[in-house]
Structure formats: C-alpha cells, structure tokens
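A single protein chain has been omitted from the complex, and every remaining protein chain is retained in its original position.
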Amino acid sequence: MPFHISAELSYTVLHRSTVLLNLHALSTPNQTLTDESFTITEGVTCECFPIEAGENRYARIDTCGLKRVAITYSVTAETRPSARHLHEIDRVPVARLERRALPYLYPSRYCQSDRLGRLAAKQFAHIRHPLAQAAAISDWIFENIDYLPATTDSGTSAFDTVTQRAGVCRDFAHLAIAFCRALSIPARYFSGYACQMEFPDFHACFEACVGNQWFIFDPTRLSSPNGLVRIATGRDAADASFATIFGSMRLDSMKVSCTAVDFQPLSRSELEGKAVLLEP
Amino acid sequence: MPFHISAELSYTVLHRSTVLLNLHALSTPNQTLTDESFTITEGVTCECFPIEAGENRYARIDTCGLKRVAITYSVTAETRPSARHLHEIDRVPVARLERRALPYLYPSRYCQSDRLGRLAAKQFAHIRHPLAQAAAISDWIFENIDYLPATTDSGTSAFDTVTQRAGVCRDFAHLAIAFCRALSIPARYFSGYACQMEFPDFHACFEACVGNQWFIFDPTRLSSPNGLVRIATGRDAADASFATIFGSMRLDSMKVSCTAVDFQPLSRSELEGKAVLLEP
Amino acid sequence: MPFHISAELSYTVLHRSTVLLNLHALSTPNQTLTDESFTITEGVTCECFPIEAGENRYARIDTCGLKRVAITYSVTAETRPSARHLHEIDRVPVARLERRALPYLYPSRYCQSDRLGRLAAKQFAHIRHPLAQAAAISDWIFENIDYLPATTDSGTSAFDTVTQRAGVCRDFAHLAIAFCRALSIPARYFSGYACQMEFPDFHACFEACVGNQWFIFDPTRLSSPNGLVRIATGRDAADASFATIFGSMRLDSMKVSCTAVDFQPLSRSELEGKAVLLEP
Partner (left out) sequence: MPFHISAELSYTVLHRSTVLLNLHALSTPNQTLTDESFTITEGVTCECFPIEAGENRYARIDTCGLKRVAITYSVTAETRPSARHLHEIDRVPVARLERRALPYLYPSRYCQSDRLGRLAAKQFAHIRHPLAQAAAISDWIFENIDYLPATTDSGTSAFDTVTQRAGVCRDFAHLAIAFCRALSIPARYFSGYACQMEFPDFHACFEACVGNQWFIFDPTRLSSPNGLVRIATGRDAADASFATIFGSMRLDSMKVSCTAVDFQPLSRSELEGKAVLLEP
C-alpha cells in the first residue's frame, strides 16, 4: 500500500547555522520509494548522504546568509510488513546473535538498561519467550505510562520515565528499549512516519531482535505496524533526531502528513499472538 | 617502538554465560601487530570478529559447561604517533566535517553533552581554536577532577563527574567527550593499553576531531600519547567495555602489562603547543 | 522604612482541594507588621497558624463547594536590617554553633550538599573566613548561573543547577545553600517580598550562619538586602512554598507588589566588605 508523505518545516535563522536533517525515508528491501522530492530555500548549501554504517539518510544544510529557511519533503513509500506467529520464532541466545545486533545490547544516552536490570527481571523475566517479553514490555508501557505531551523534554530518559510515568512516543520507545536490553534482547529505536495518527507528527517506535529478526512494536498504540514508514534506525533518539541544529535557529512551523487510500490499521485481534517484521 | 602487551583474566562461572571480550589490539595504518596470541580454557566456544562498522575486535565466548575460564592475550604492537602544531590545524566547521565524524557530535550514555552546553560555553567558549579548546578541556579535567579509584562505578556519567569531581580514567574521558560535543567538537572514547602506567590496567583516553583529524588526549596524565596502543574506539565506554557478561561470572584475577625497552614518555614541554595524532 | 505589600491570587477549583498558603509576612524582632489584611472568597473554611517550630505562618483553606477562590493579602512591614563588617564577625566552628543552627547543616530535598563537597572545597575552601566564603558563593552564582525564567521547574535542584547553569531565584538560593552546607556553614532558605523588583513576584534568597548570626545574600542581585520582607525560613523551597495544593486547582492570576516611598537599594560599594543581618 502506497503512503503519501510530506513534511514542511520553516525556520528563522538567528545566527548562521548548520542543520543535520534526518527526515528522508529509507529505501530498503521492504520499503520502496517513488516520487521523492526535497526542496529547500535557495541560497543555502545542502548535501545529502547516509551515515551510521550506511543506514540513515542525512541532509546537511548550511544556512549561509539566509534569515529564513523553508524545507519541504515529499515521497511515496510502499512497504511490505509481514506478521509471524510467536511460536514460529526461535529463541537465539546472545552466543548466537548475529553480529550486527550486538551494539544494540548496550546502554545508550536515553536507554540506561544498565540501571534497570533488576526491575526488568522482576517484571518480565517470568515470561519465557523473548518475543513475548518484548510484547509484554510494549503492553506494560501502554498500560502504565500516560501519553502526555509537554511533560517531558529532550533530556528525559528511560530512567526518568519509568518513575515519572508520563511522556510521548520517544519516551515510550526509550523505556521499551531499555527494558529489552536489560533482558539481553537487542533493541533499537525506529523513527518514521505513521499513517492516520490523530495528531500527525514524526513518530517513534522500537524494534526488538528475536531469532535474529527485528520485530516492531508501538507502545503508544497510536500507529499500526502496517502503517509505518521508516526514516531511521538507531540506538535511541540521539541517533535519529529529525533535526539537529549547530548554531541558532527557531522552528516557526512544522507540518507532517502520512496518508494512504483505504488504509486499515491492524486490529488488536489480528495481532494476537503475532508480531510484525518491517524487513525480512 | 614495539610494545609488549599481555592480559590475563581468570573467571569463575556461576551460571553458563556468554562473554563479549574487547581486549584485542586493533590493526590500523599506524598500529602494526605481530606475535599475537589469544588462548582460552579448552571446552568453551569462541569466535573472534569485528563489530561497530568494522572497527573494534570482539571475542564472543560461550562458557558451555566449564566452571572456570582463563583467558590470556599477548601481542607486540608498533605505533607511529605524530605531533602537530596547533597552528598547522585548520578549524573545520560542522558544515564541512567529514561524515564519519558526525555520530560523535551526539550525546551518548555516559556523555550527556546535551545537558552541559551552558557550562561548556562558559568555561571554554572564549578559547578560539577548537584544538586549543580540547587541550584546555583535558587540562581543566586534570586540574579539577581528583583521580580516586573506587569512588565511581559503571553507572557514573559525565553529568555526575562534573559535580562530584572524582573518578578514574573512564570518568575523565567521559567528561572530556561531553564537553567537546557540547562545543560541537566531535569526540570519541579510546580504550587501550598504556606503557609504564604506575598501576597497569586497561586505560581510557579521548580523541577530539579537529580539522577532520583525531587528536588524542589523556586528562589523567597517567599515560603519554606515544605510549598508547589502541583496543577500541567508541562513543563512550558502552561501546568499548573490555568484557560484557551475559549470565553470571566472577572475575577472580586480572593482570595487564604493557612495556617497551627504553620507552620515554613525551614531556610536557615537548607537547607544548602541540597535539598528537595516533592515526593519519 | 515601611513597605507596602500586597498579593492577589485567583484560582479555579477543579476538584475540592485543601491549600496550604505561606504568604503572610512574619512578625519578628526586626520586622514589625501593621495594617495586615487577609481576605478570601466567602464559603471556604480557613484557619491561620504557625508551623515549623513556631516560625512560619500558614493559612489552610478548604475550598468546600466553591469553583473559584480569590485571595488577597496586604500588610505594611517595617524592617531594621543592619550591616556588619566581615572583620567584626567571629568564625564559630561546628563545635560551638548554636544548637538551632545544626539542622541547617544537613542536605535537604533541593540542596544536596552531600554530593557537592569536593566541588565546594575546590571552589571556595581557599577563602578563609566563612562569611567571605558565603559572599563569594553568592557572587560566583551571580556570575556563573544565568537568570532564565522557564528553564527550570519545581523538581530542579542544586545538583542540576550547578551543571545546567540556569534558573530563577529559587534555584540560585538552593545552589548557594548547598555550597554553604558542603563547607559546614549552616544555610537556610529565605522566602519573602522584595521592594522594587523589575518583575514583582515572590522572591527567594539565602541566609548563612556565621558567628551564630544569620546573614542574608541575594545571588540574583534582583533585590537589595534593605528591601526584603520575610515570609518564611526553611531548609529549602520544600519548607517555604507559597502555595501547596492537595486536590486540583488552577492558578488563574497572581499579582504581587512591594513598594516603599523613597526606597534606595544599597549600592555594591556600600556593601563592600560587609554583610547584612535581617534579625539580631
């Protein structure tokens, strides 16, 4: 199903700045892009390239002498998510994890898995299959953390959220990732576009690696796994910020849209006992 | 100058465990390895491989049924560090940083540069050249943080150290990295062996990227830059832990040694106005 | 000099609530009150009384069935601050501190002096007289912390502020208190009204106990010590919050005023080498 995506950002430049943008959708085996367009106010310097081991796409912009910068991005993305039954997925111990999953076992800026070990074990260690653990983590967060915009900020981390019990998609994902890693399940941050969100915005979810496959979960339940388009993969939001500014700029407006004709989110019952892979 | 390195680790296995070891020296353009030997108690499963975008070398060990595991590593490493005068090095703004340095601008688990911006600016922004800033950061840490083993633990981060003012090499490096990134200087963690340390152990320093070159600093002043052999490069200690245990093992003994015949550490006056590159 | 003080608060009651108000000025040997008036919307239950060992004055209000509550307070307060030369004040060691100062040596919610010991010693231990230390602490905070409304919240403590380097009067006072206690100088929180503040509001300062006398300092430099009227004394803002709500109410408006005819703030030069006592 093709998703029509657009993002429009408009900034006032207070001092000449460099911006790293990370809002381009990724082209992957299961995510095909067409009609991609990226425009930016004339007069800036801009280059686009991948970083982070070739995965994420960045645009680096030098505002040069401009006082206002407007950015528009649009693309059509077709995705091919697939669902697996939990019992189809093997447990793979750390001893046999594929190597590229190993970095996702370690704590990161917003996911202090090293300080959550005892809590994660008490809450989830009785669940036997790691994929069921990841699903239980996602459910626990949905049930125990309140989705409340403006209660957290860019410094909020999993260690805060587990006690303060409020946050937004980013905080939900960070806590889930921290719990997974504390249980020796590699987990990573997913940033992307999500179809039919009530308040359209950039979205964040998490992926857990079980049986050397990466399963996607949204602990906010604001999106459906068949409505997600990937922008970036990272250890946490520090790897996948949609805009990082070196200098001084003010965001004046932002408009994000992701739509599809006849989109049907997967129901809770369709997902019962299953988990979804975005990539093979 | 050839450095003779050895490390011996001995563990009691409490429950079958998987260990990720990161104590092999790296082979790089400026670091040549000979006579490398890695042995481990027979009966374990062990594989050696690089991770983190091909940089660091890991050994993954499954203890299988063993109750005790002993590991010995030895190697002879020849390094070719070189010094540059500060005035030889150009200032390169973020807009022209080489792409692989960009990930080192972001905060990480132990280096919360996002919360240190105002402090870093007050302390170091008046220094004009970023390489002089990095040197000033290293000096400030040496002068203001007490080197005190056993006052910190594996959860201690730069945000704690800047206030608590005590720690070990790892804490010194984390604070330096956080300050650099807060000033938009890419900075990374260096773990390695150091010649002629008074209490031989694994050592940690930091590298700052200026003019698209990586300069090494040791804010503890326990090592000399011409006496360092690199094991790993990372965002912080989470990327370069010498041993990560999944399961339950107890470290019974550890012996690290790094020696060279006729080694002369660089004096403070030889380093005056200069900084050292380990790699070209 | 008589200060004319008024405070007006207006709340919407979302659920029946109990409020503890702490905005009455104190009557003390050096602070005389006249023409005091406290009115509140009819229909609430209200009692006024001192707590905290007889020091601070509280009004406890039960909103009963009301949906809106308005509070007005006014008073005329005459104060008699006095200045002392630093050399007039003896150093009194902890061994001879008066007993009622001892509780102000311990850490409190927002003043984690127990974690700031090393930093305080490095920064201020070279200053010999404790009153000069307290003055230096006040100056250091003025110079190193940015007065920036809306960068902190009610959870911000000295441990955060010393690194984040921004805050409001409450944060400035907390950090000063924590530094003093870390140097074994008893220190306490002062909440009050301040004459001629550019943006009139409840104000916070700190008092340091030297020679068994309590000297007042305002690290924000927004007030002058001869323009202060005391509401409360406490370990930190947890003891001196102007309003604590049990239930759910929304503050709709707040207006604070403190004026005096012909008020002249003490100049920096008049205060040179001196410190001010509000009470004998």
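Chains here go by letter, A, B and C, matching the order in which they are written, and residues are numbered from 1 within each.
We take it that a contact is a pair of C-beta atoms (placed from the backbone, for glycine too) under 8 Å apart; a residue touches a chain by one contact, two chains touch by 3 or more.
Since the structure is predicted, the reported quantities are computational estimates derived from the model, not experimental observations.
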| item | value |
| --- | --- |
| Visible contact partners (per top-of-document touch definition) of the missing chain | A, C |
| Contact residue for the chain not shown (choose from C:30, C:144, C:163 or C:184) | C:184 |
| Contact with the hidden chain (one of A:7, A:71, A:116 or A:210) | A:116 |
| Touch criterion as defined above, residue of C:60, C:84, C:122 or C:221 at the omitted chain | C:60 |
| Touching the absent chain when the full complex is considered, from C:18, C:32, C:196 or C:257 | C:18 |
| Contact residue for the chain not shown (choose from C:41, C:108 or C:138) | C:108 |
| Absent-chain interface as seen on chain C, which is shown | 18, 20, 45, 49, 51-53, 58, 60, 62, 93-95, 99-100, 102-103, 105-109, 111-112, 114-115, 154-155, 184, 238-239, 241, 244, 246 |
| Contact set of chain A toward the excluded chain (per top definition) | 115-116, 118-119, 122, 144, 146, 159, 162-166 |
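Convention: only the chains that are shown with their structure count from here on.
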| item | value |
| --- | --- |
| CA centroid of chain A to CA centroid of chain B, Å | 30 |
| Rounded Å distance between chain B and chain C, as computed from the means of their C-alpha atoms | 46 |
| Where chain A and chain C are represented by their mean Cα positions, the distance between them in whole Å | 45 |
| Multi-chain contact residues (two or more partners), chain C | none |
